[in-house]
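One protein chain omitted, others in place.
Every chain is named by a letter (A, B and C) in the order it is written, and numbering of its residues begins at 1.
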Amino acid sequence: MQRVTVQHGPFDPGAILSAFTGLADGAGAVVSFSGITRDLAAHDLVAMEIEHYPGMTEAALEDIRSRAIARFDLIDALVLHRYGRLAPGDPIMMVATAARHRAAAFKGAEFLMDYLKSRAPFWKKEITATGAAWVAAKDDDEAALTRW
Amino acid sequence: MQRVTVQHGPFDPGAILSAFTGLADGAGAVVSFSGITRDLAAHDLVAMEIEHYPGMTEAALEDIRSRAIARFDLIDALVLHRYGRLAPGDPIMMVATAARHRAAAFKGAEFLMDYLKSRAPFWKKEITATGAAWVAAKDDDEAALTRW
Amino acid sequence: MKIEIRYFAWVRERVGAASETLETEAATIADLIAELSALSEGHRHAFSDPEAIRAALDQTLVDMDAPIAGAHEVAFFPPMTGG
Partner (left out) sequence: MKIEIRYFAWVRERVGAASETLETEAATIADLIAELSALSEGHRHAFSDPEAIRAALDQTLVDMDAPIAGAHEVAFFPPMTGG
């Protein structure tokens, strides 16, 4: 099973969690995070367009994954992110971690999310009935990195 | 879909995550935690026997779930725990949370886990080739509650 | 008053029974433990370390000084180890 995936097409978080859990030999704890496309600023979202930087995206996700595994002694970790045009309600990305104990699995997943948000080259654009606007980065997201 | 489940039989974390995510209307973030049966003290685990307190168990899990939803403004939350004799590698329990933003989904899931560990009436007994022993509660688990 | 007592995990194993019915005038959980401890060697062993005992009154966790008047069911068990 691929541990870093950048794809346009849909995915099923449950199917990925099952496959990931089945391979996590010796794990006592598995944490997953799934992000769902929803209105961020606008309230009449028609679609979300996600641009990325092919090549750099995969390298950045591999780097984030390796750092999470080393830092929290994870048994395994997975990162998947979609790009292109997504509809509201579509799963947009997912991370999963497997560890011996629950604290490492939780911390590993939060670390992956914080770095992915601010260090992986993805940009979201909200398409509404009346126009389109790039989603602004949140100061909170940058600040979240300082805890690691 | 049932949000609090206490059962002997097996479950598939992925199937539950898919169903839960599909129902979490308006959610931007879904977090799941699955616990897997593994050696805790012993290193030759044959089986794990989980005793519980029928009636109180369900009430305690309902209470923990309600408190997590209120405290973190969750869109939905789910708790499932097995009892009886489980084999190493078997999924033993699961929690899932759905929220608008990732911080609430993560915090809600960690809160559910911390309370479930120390406030829901389950007791684990490790069965090994040479005998059986009750798993001792960890001071860490009780201490984890002080952060909430 | 008549009260149903339930035991779980190693408290159950040491007492040697999953439940019993007791006629008691105990005012609190702590009083009840003192009374139960005198019933048999198994009960004494089960309750020998009060720090390791948790109690529930009608299926709700309570402290040792909780009054038991009106309760139908009291349960004793070790610290929980679910999850």
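Operating definition for what follows: a residue touches a chain if its C-beta (ideal position, glycine included) is under 8 Å from a C-beta of that chain, and two chains touch if they have at least 3 such contacts.
The structure presented is a predicted model; accordingly, all values stated were derived computationally and were not measured.
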For the unseen chain, which displayed partners does it touch in the full complex?
-> A
List the residues of subunit A that touch the chain left out of this view.
-> 35, 50-53, 55-56, 59-60, 81, 93, 113, 116-125, 134-137, 141-142
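One rule holds for everything that comes next: only the chains that are shown with their structure count from here on.
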Subunit A to subunit B, mean C-alpha position gap in Å, rounds to 23
Subunit A residues touching 2+ other chains are 102
Would you mind listing the residues of subunit C that make contact with two or more other chains?
-> 83
